[in-house]
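Scroll down for the structure; my scribbles are underneath it.
With one protein chain removed, the remaining protein chains of the complex are shown where they sit.
Moving on, here comes chain A:
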Amino acid sequence: MIDISESVMQFLLAFIVVAPLIGAAAALLPAPPGLRGKNPEQAVLRHGVTVTGLVLLAAVVLAIGFDHDQPSTMQASTDISWIPALDVRIHLGVDGISLPLLVLTALLTFLCALHSYFKLPAGPSPKAFVALVLVLESGTLATFAVLDLLLFFLAFEMVLIPMYFLIARWGGERKQAAAWKFILYTLLGSVIMLLGLLLIGLESGTFDMVALATDNGRGLTSSVQVIAVLAIGIGLAVKTPMWPLHSWLPDAHTAAPTVGSVLLAGVLLKMGTYGFVRILLPVTPEGMHTFAPYLAAFAVVGIIYGSLACLALVRPGAKGDLKRLIAYSSVGHMGFVLLGIATMTPTGVNGALFANIAHGLITGLLFFLVGAVKDRYGTADLDTLAGATGAALYGRAPRLGALLAFAAVASLGLPGLAGFWGEMLTLFGAFDPAAGLSRPAFLTFMAIGALGTLLTAAYMLLVVRRVCMGDPTDHQREPRVADIQSHEFAAWTPLAALTVIAGLWPAVLLGLTDPAVQKLLAGGKS
């Protein structure tokens, strides 16, 4: 929109990736005089807000400076040799696919930092907390910004240690087991992914994603492609997570602190789907073609499985944890994303990318809200919350109740909100999959996916019924529940507003992703 010189853009992108790392190191040092604030804890949390705020600012400026007429070309790209021995280059760049994810990550991390500034996470020193969140941010931003396979792997691994400590130190019940499950599972996936990445790099002679995408798999034999897709696909599918490799996710989400859950659902899961779109679709189209029907089948199983699990959790007497429920709903939503990718059509992939962003916004908001509910009630157990008739948030904390209902409705895919377009486009893509993919199979998947949207609506409405509605007089003896505080309002409004904007004006996002997707699927020819 605004013409910003290329070197400034390069600097901005590099700044986005590096600044959180420097901020993390700075967070561990004692605060300089003049910035000490009221107490050291407050000072370091404010430091976190400042750094993430700066990164968000840089991301927004980057988005403004981005040439929206050519979203399919890599912009702000830097390409420096780093480790010649392994042919690793520091190759950064953004296009229409990665830009929305970069902004989403910067936004969510900033909101998380803001949230923890006012609501100190319960646990050891906030110093380490801020440093870990910043390293996590750097890792995710790097994943979306790098264009080198090995650097992608490095960025992919960088989030593991911070997330492990966030869950294990600041988490809730059974945090140790959940943290171990998270890190061991994901590491196994990503090491296997490394084997696939190495296979591609060694066979084709380059690790550069742009060159590989332009090649469109012409330099790789089909057997290499099949093995590479299998290896890389497993790594990405664990991260996404795809049914049946999802079992780490509900535990991790349930045990993680609010900020951890928001970042895990809002950003970390996207790294998996982004990898599918950025690496597997353009680099190994033949291998992807072989596995697309299986991927789609697993995806729809995930949709149904996630919804059924949620329905089971929401039943009265099931002792369902609200955080766990949202975690399972993520499995379902990511199923839609995977289904869209598996169609290998521009429509489906655009839908997948849209659903990606929408899920980040809506589930991020949902986890914030559930975290707030948990803080107020001391539990996220639905049965305890709801009592006999329902938790009656509408009556007791009307704004909180209304926002929760809004997020739930957005999550079930109400037209006019962000959740709708992604699901519709992926189903639409499945209606007419890419040439060579079995149409009847994908029609079946589409039908099952559509059934999944119904089930999603069912459990989300039940959640609203049990948490928001009810008779407020039932709860008179309990302590008062505080409504939304001003800082919570500040942290949540952007997410709600973006959900509405993306729902009413999907062209903002689709205009960015569509040309880039067209180019990726066509092998860089357009």
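Here is the rule we go by: contacts are C-beta pairs under 8 Å (C-beta built on N, C-alpha and C of every residue); 3 or more make two chains touch, one makes a residue touch a chain; residues count from 1.
Throughout what follows, contacts and distances are computed from a predicted model.
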Protein that the absent chain corresponds to, by UniProt name, given "5'-nucleotidase-like protein", "DNA-binding protein", "NADH-quinone oxidoreductase subunit N" or "Citrate lyase acyl carrier protein": "NADH-quinone oxidoreductase subunit N"
Residue among A:V44, A:I97, A:I183 or A:A213 that touches the chain left out of view: A:I183
Option touching the unshown chain, where A:A19, A:L160, A:V226 or A:L417 are the choices: A:L160
Of A:A27, A:V51, A:L92 or A:L199, the one touching the omitted chain in the full complex: A:L199
Chain A residues touching the omitted chain (full complex): 82-86, 88, 124, 128, 135, 139, 150, 153-154, 157-158, 160-161, 164-165, 168-169, 180, 183-184, 187-188, 191-192, 194-195, 198-199, 201-202, 227
